[in-house]
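One structure, pasted below without further comment.
With one protein chain withheld, the remaining protein chains of the complex are depicted in position.
After this line comes chain A, so read on.
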Amino acid sequence: MARPKSVRAPTTASLPNNLRIPSSTPSLAKTLGKLSRQALLGLALTWLDDRNITSFPPYLQADEENGGDDEDTLPYPAAETIEEVRNAYQDLQDRKGGKREVLERMLEGDWRKGITLRQLAMADLRYMDNHPASLRWTALELSRIVARKKPIEKGKADDWSNNVPRMQAATFVKGLQQEIAPLVKAHYHLARSSTLPLTILRIFIIDSPYQSPRQAPEIFADSSRVIYVAFPDSCPYIYTSITATGSKQAGPTTSSVATDPRSLQRLVRDAIPKALSRPQERYTLKPTSLAAKNLPTLLALRGPGRSTSANGAFSIFADSALEGSPLDPRLSNTVSAEEHMRSWKATVENKENEISADQAHESKKRKAADTNPGTLSPTSKKRRLAVQGRFGTAGGSLAPAPLDRLDVRLLDQPTFDDEDDENSSNLPAVSLTFTGSDVIGGIRKLAELGIIDPKRMPSWMTGEEGVSMAVVRGGKRLQKEA
């Protein structure tokens, strides 16, 4: 327990990386216990890596002599060298066993002095890499505030593709720290996702002005105090794990001192666009009506690639399943959509393919699913074509973007109502909520089975809008004018 004996004075600095949480903290063991054995071992070896060894030194015999800590009852005798510790974990990796032994070795053996905040953050991010659907993410759009409308210059060529605010991670964190420091004490951890084209910022927030807060150590592993912000590459969107944005209060509330995690989260959320802004270039966050559990879904629907504004029936354009290259002499309609997609994949090392989720893997799955022989009756064949027209390539077994929830509010007047009763205030509001592992895929299946008429269903059911919340009138989604 590293509690410095120096004077405790309130500061505006961030929580230090090396602030240690006592290893005996039960919630810490619980947090680390969520990881699999493999992940724990990988984590331990990362900590013991040459680059990190100075930040997270394991407990060695030398420490024992210096500290004079004579508690030799612990089951893990201190190792002599770092190499020895590394070998111990390598051995554990080579043989089978439970994760209990790894966890105990880490907490009671090599890091008995405590786990630092940075280590905890790394553990959390490792968990997220392995479980991309462990959190619910909300996509927000970064849009530039134009205070004075200048007449748009047509000649300026550079103008069209500076849509994405240029961001330097370290500068951004500094800016964010400056924004929230007077209100919130935080610990920041920035990392690149190992599986997706994302940079993830983990922010741990606490309401104490001191460098080493006096709160119970339990609080450091409290997941409600952790905020994730993910920055996808090259697109003006960010994803956050802050869900309840609900009613955004205008301006800071001066009356009450915000101390609960919720209001601290709100403070952080409000600070993000300010930290991204620069003089003459201010940004604001706009909601995009999309929240989903799966990060690949967000990347497909609000990401840098082709599918961001072409979904549902238009996914054939995003996947270029419609036609081949202009060098292909074969007639477009004699070639199946799958073959078009495959030939594109083969000929062009496309940039989008790399930046969107690993589609090659997905297409393999699809091939296996789609090659059922065409012994279909004429009606079901017709229906199948109609379904394909409505959904395109979306919602099929290849869908890289499963939505786990779709909320729809229907504003249509019930048809049985009298025409003269047009008072909209007493209209019954119909809200539909679909939940499941893949809502659009499910609707597509229902249409394929003939339960939903593919010709008459409205387009929001095909996932065309790419949203998880929608207000619908007359079969069309109403968009709030900004």
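Please note the rule applied: a contact is a pair of C-beta atoms (placed from the backbone, for glycine too) under 8 Å apart; a residue touches a chain by one contact, two chains touch by 3 or more; residues count from 1.
As a convention for this text, contacts and distances are computed from a predicted model.
Of the candidates "N-acetylglucosaminyl-phosphatidylinositol biosynthetic protein gpi1", "[RNA-polymerase]-subunit kinase", "Cenp-O kinetochore centromere component" or "Osteopetrosis-associated transmembrane protein 1", the chain left out of this view carries the UniProt protein name "Cenp-O kinetochore centromere component".
Checked against the full complex, the candidates A:26, A:77, A:389 or A:450 give a single residue touching the omitted chain, namely A:389.
The omitted chain makes contact with just one of the residues A:30, A:262, A:278 or A:330: A:330. Residue A:314 is the one among A:172, A:188 or A:314 that touches the chain missing from this view. Interface residues of chain A facing the missing partner chain: 148-149, 151-152, 154, 157-164, 197, 233-237, 303-311, 313-314, 317-318, 320, 323, 325-332, 334, 344, 347-352, 354-355, 367-368, 386, 389-390, 455-459, 462, 464, 474-476, 481-482.
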